[in-house]
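A single protein chain has been omitted from the complex, and every remaining protein chain is retained in its original position.
Chain nomenclature is as follows: A and B, assigned in order of appearance, with residue numbering initiated at 1 for each chain independently.
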Amino acid sequence: MAYFIQQLVNGITLGSIYGLIAIGYTMVYGIIGMINFAHGEIYMIGAFLSVLTFTMLGVTGVTWIPLALIMVLLVAMLFTSAYGWAVERVAYRPLRGSHRLAALISAIGMSLALQNYVLLTQGPGVKAIQPIIRGGISLYERGNFTVTLSYVQIFIILLTVVLMAIFATLIARTALGRAQRACEQDRGMATLLGINVDRTISLTFVMGAMLAAVAGLMVTLYYGVIDFFMGFVAGLKAFTAAVLGGIGSLPGAMLGGMLLGLVEAFWAGYFSVEYKDVASFGILVLVLIFMPTGLLGRPDIEKV
Amino acid sequence: MTINELLRVEHLTMRFGGLVAISDLSFSAAQGEITAIIGPNGAGKTTVFNCLTGFYKPTVGRLTFTVQGKQPVYLERMDGFRIARAGIGRTFQNIRLFPAMSVLENLIVAQHNELMRASLFSVAGLLGLSRYYDAENEAIELAKKWLDRIGLISDADRQAGELPYGDQRRLEIARAMCSKPALLCLDEPAAGLNRNESGALNELLRDIRDTQGIGILLIEHDMSVVMNISDHIVVLDYGQKISDGFPTVVRHDPRVIRAYLGEEEDYDVDAVQPGLPC
Partner (left out) sequence: MTAVFTAFKEAGLASLVAFLLALPLIGFRTNTTGTGLNFEFRWEALVVSVVIVFVGRCVLTSTRGLWQQSRLHLPSFGYLRSVIDRRRVSFAVIVVLVALLFPFMPEVDRRAIDLATLVLIYVMLGWGLNIVVGLAGLLDLGYVAFYAVGAYTFALLGTVYDWSFWGCLPIAGAVAAMFGVLLGYPVLRLRGDYLAIVTLGFGEIIRVVLTNWVALSGGPNGIAGIPRPTLFGLEFTRRTREGHSFHEYFDLPFSGDHRITFLYYVILILALVTNVFVLRIRKLPIGRAWEALREDEIACRSLGINPVNTKLSAFALGAMFGGLAGAFFASRNGFISPESFTFIESAIILSIVVLGGMGSQIGIVLAAAALILLPEALREFSEYRMLVFGLAMVLVMLWRPRGLLAHRKPTLTLYPSGSRTLK
């Protein structure tokens, strides 16, 4: 039971990270119908920026942790979103309107390029930082096993909840959110109604990149180790999460992320760590076969 | 003359969630006749077609399809491609050709199943056996016959997607005919055609009925097409059948007039100019 609770806590933490990345996939897919293959790399860049900023703050002597966290958050979000914006502008926008595969290949190329760009500029080794947020709460003790909810986990889960709330409001209440939903439905009509479609799509990428940056920060805090290749598998899993939740649906992405995090944590906890990726992809396949629109996706009625 | 019943629809009902698209519809279509299904927008006409051709599974109902000399088959639980193999061909409201393929290829693909059998699932073709080439030549001959008939023989090698709209409509009918159906279902074949083209379409459909001996089931908005060529009309409104019979009977049926023109009783469909979309 204690072990179960521990895995539950771990799973929710991991799920928050997946969920935040998944939102980037689901928003982009919703609005331009393409898999932004480079999104995992954007998350990786977010993690590198977090590590860099933490290092710089450490050297310049900013030691008050809340201030450091806020500064890292802002820096990582700002620069990562610049990358998100640039990727869309350079690699995707000129291909809007040509066939789907072209955009996908371009995205795969971008993903390779970004990976190797970071490899070149930051070096191949892993970067490890000291734990920033230490300690935690013991929830439950049984024999020699203690269930701990670490402060990092609390921070990650709380930040996710706050961001989701801000985000939901943004999409539901603001002009930008309306423009996004309009572009999702019918881009041509949205243009006719005076919506700046290019800008809306750019902003979608920027928002996705910001959330990915936050996820990058979280993973830095949680594991303390990053490398240039981390974006690939994380991106794949986040996409799985987006599909699981029903692609195009924001709550779905979060739900999918949570489920995937839980499945992975329990699988790793009870079966085998080596095959945890197999479990995630197995879930993806099963969901797609039996529930192709995902958990919260719109039903996809075949138009004849 | 005995009329061979080709298709019998009994108590067909289709619900999408809470929406009842068709409720308790029964009618039949006969061999050698053109049966038209008409009705105002949203009456459920295309839904009937989609149930018949396996794209939707009806909520309730029995759809019996009997080709002369064969066992009856029940369409309501069959896959779309099996229904097509049983002998129902169809066209679509928004044309669905294979746009990047040539006109001729479109007609050859329609004969896929026969060619697959002749080529032993392509193995004979891969080995270059003559039995496949004979079958392919036959398929080309049939395609040429239909291209001649719809006047597109000189466009045989063009990309189907490049053809003008009206030609695409006719090509889609020819493609359905190349699959040798016993019942041809046409979803608004005259939509978007000009007066000349729709006249030619009438000719083509009558010709198919008279020379091929098959049944035609037709959804149409264009009254001039419907009244001119149908042998039998079924009128739908809000998913229910409100009239069924010969064109002359249907056009004077007060319920039909009400469905099309509202409650004012003085109008007669005759007063509506033929060709107006009703």
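Descriptive notes on the structure:
Methods note: contacts are C-beta pairs under 8 Å (C-beta built on N, C-alpha and C of every residue); 3 or more make two chains touch, one makes a residue touch a chain.
Here the structure is a predicted model, which is why all the values come from computation and not from measurement.
Across B:Asn4, B:Ser23, B:Ser102 or B:Asn202, the residue that sits in touch with the chain not pictured is B:Ser102. Within the whole complex, the absent chain has one touching residue among A:Leu52, A:Leu73, A:Ile154 or A:Leu176, and that is A:Leu52.
Touching residues on subunit A toward the chain that is not drawn are 29, 33-35, 45, 48-49, 51-52, 55-56, 58-59, 75, 79, 82-83, 86, 90-91, 94-95, 98-106, 108-123, 125, 127-130, 232-233, 236, 239-240, 243, 274-275, 277-278, 281-282, 284-285, 288-289, 292, 300, 302, 304.
Summarising the interface, subunit B meets the missing chain with residues 53-55, 79-82, 84-85, 89-90, 92, 96-102, 104-105, 108-110, 112-113, 115-116, 119, 121-122, 125-126, 132, 136, 140, 144, 153-154, 156-157, 175-176, 179.
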